[in-house]
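Here is subunit A:
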Amino acid sequence: MLITVLTSQKAPAAAAVLVGKNVAIVLGSYGSGVSIAASETFKNAGVAAMGITCTNPNVTAGNDHYFRICFLDPFQGTVLANFAAKELGAKKAYCLGELGNEYDQGLISYFTEAFKAAGGTVISDSFPTNNSDFTTYINKAKSEGCDVFFCPVSIAYSTQIVAQAATKDVSFAILGSDTLDDNMVLDAAKGTDIKLYVSTFYAEGGNADFDAGIKEYINTNADAKTANGGNDTISAVTAMGYDAYFVAIEAIKAANSTDPGAIKTALPTVKYTGVSGDIAFDDIGDAKRDTAYIKTADNDNAAWKFVTQQSAK
Partner candidate 1 sequence: MLNEKKKLNKGSLITLIIILVFLIATIVLENTINPNSLLFTVIRKAAVYSLVAVSMNLLNGFTGLFSLGQAGFMLLGAYTYAILTIPNDVRDIIYYLFQGSSFHVSTVGFFEGILGDTGVAAFISMILGVIIAIVAGGLVAALVAYLIGLPVLRLKSDYLAIATLGFAEILRAIFQWDKLGKITNGANALRGYPTFSDFNIKAENGATVLRLSSFIPLLFAGICILVIVLLINSSYGRAFKAIRDDEVAAEAMGINLAKHKMMSFCISSFFAGVGGALFAMFASTVQAKTFTSAMTYEIFLIVVIGGIGSISGSCIASFLYIACSEWWLRFLDNTQYINGTQLPLFRNGFRMVVFSVVIMVIVLFFRDGLFGDKELPDLFKKRRVKKDGE
Partner candidate 2 sequence: MANNVLHVENVTMQFGGVVAVDNLSMDINEGEIVSLIGPNGAGKTTAFNCITGVYEPTNGLVEFCGKPIVRNHPQGKMKKNYLGQNPDMYLGEVVANTPDIITQQGIARTFQNIRLWKSMTVFENVLLAKHMNAKQNVFSATFRFNKKEEERMREETMELLVQQGLDKYKDEIATSLPYGLQRRLEIARALAAEPKLLLLDEPAAGMNPQETEELTAFIRQIRDDYNITIFLIEHHMNLVMDISDRIYVIEFGKEIAHGLPKEIQKNPKVIDAYLGG
């Protein structure tokens, strides 16, 4: 039973629909805002929910019904900061996030903390919602002499930032979080000299037979292909969704019943080696993860190239 929710404002009602059908466990959501907004409804109904790629700590903090299989913002922010400082040797970073978006602002504050700890300096700005002119921010980053432009923003904005940066022959590299791991961003960077690095949960090539299986499914199923942006590149969310599904099955097997309450108690004990690495839950309900994939955009033929597995240390 799939429900797509566009705004966190509609989340409580959508969650009520799921709970109304008394499902055993809820997989979702992909975004932190929507997950937090729906959390109360799941708690009242006593149904366990498993976040797939929502990385905001608030999703699981202070409750026992919300779990997740992905890493958290503090981890992702630190990993990106380490990557920028150590691998790219950046001394000065420019951070740009959407005003009022808890995902962007959270990541920027963790990145700033880790980057400053690594001896760098940070300048950060926020743009108003529905903004489309990013040239001024790019000019500012250029004139401040920043080595890296960190913009963990949603796809609509990141495609614009990359496209507009391409016209300004910028020297700095653009650094993005898991939201930039998308074909639209790849298209925007195609044929430009933009250096784009993105952190993500899974990069194609991490698990050969999974890649083959998924590619075969995408190419044979028309709707799946269009949903995937018209090509068969594997995005991290697909891999994470795949893993979440199996973790849920493990939980149901462990509780050997489909009663939501039993599954909720069984879920923390589940250990599962998925496509995106081995998954186990800590006492708060977050996944114990120690590395994140970093990949870069190969602009000539619009594909992702695996770079490294960066750790938070």
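As a convention for this text, a contact is a pair of C-beta atoms (placed from the backbone, for glycine too) under 8 Å apart; a residue touches a chain by one contact, two chains touch by 3 or more; residues count from 1.
Candidates were picked such that all candidates are chains of the complex that A comes from, given by their letters.
Treat the numbers as computed from the prediction; the structure is a model and nothing was measured.
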Chain touching subunit A (counting every copy) in this complex, out of 1 or 2: 1
Residue ranges of subunit A touching candidate 1 (in the complex, touch as defined): 4, 7-10, 12-13, 16-17, 19-20, 22, 33, 36-37, 39-41, 44-45, 56-58, 61-62, 99-102, 104-106, 109, 126, 128-129
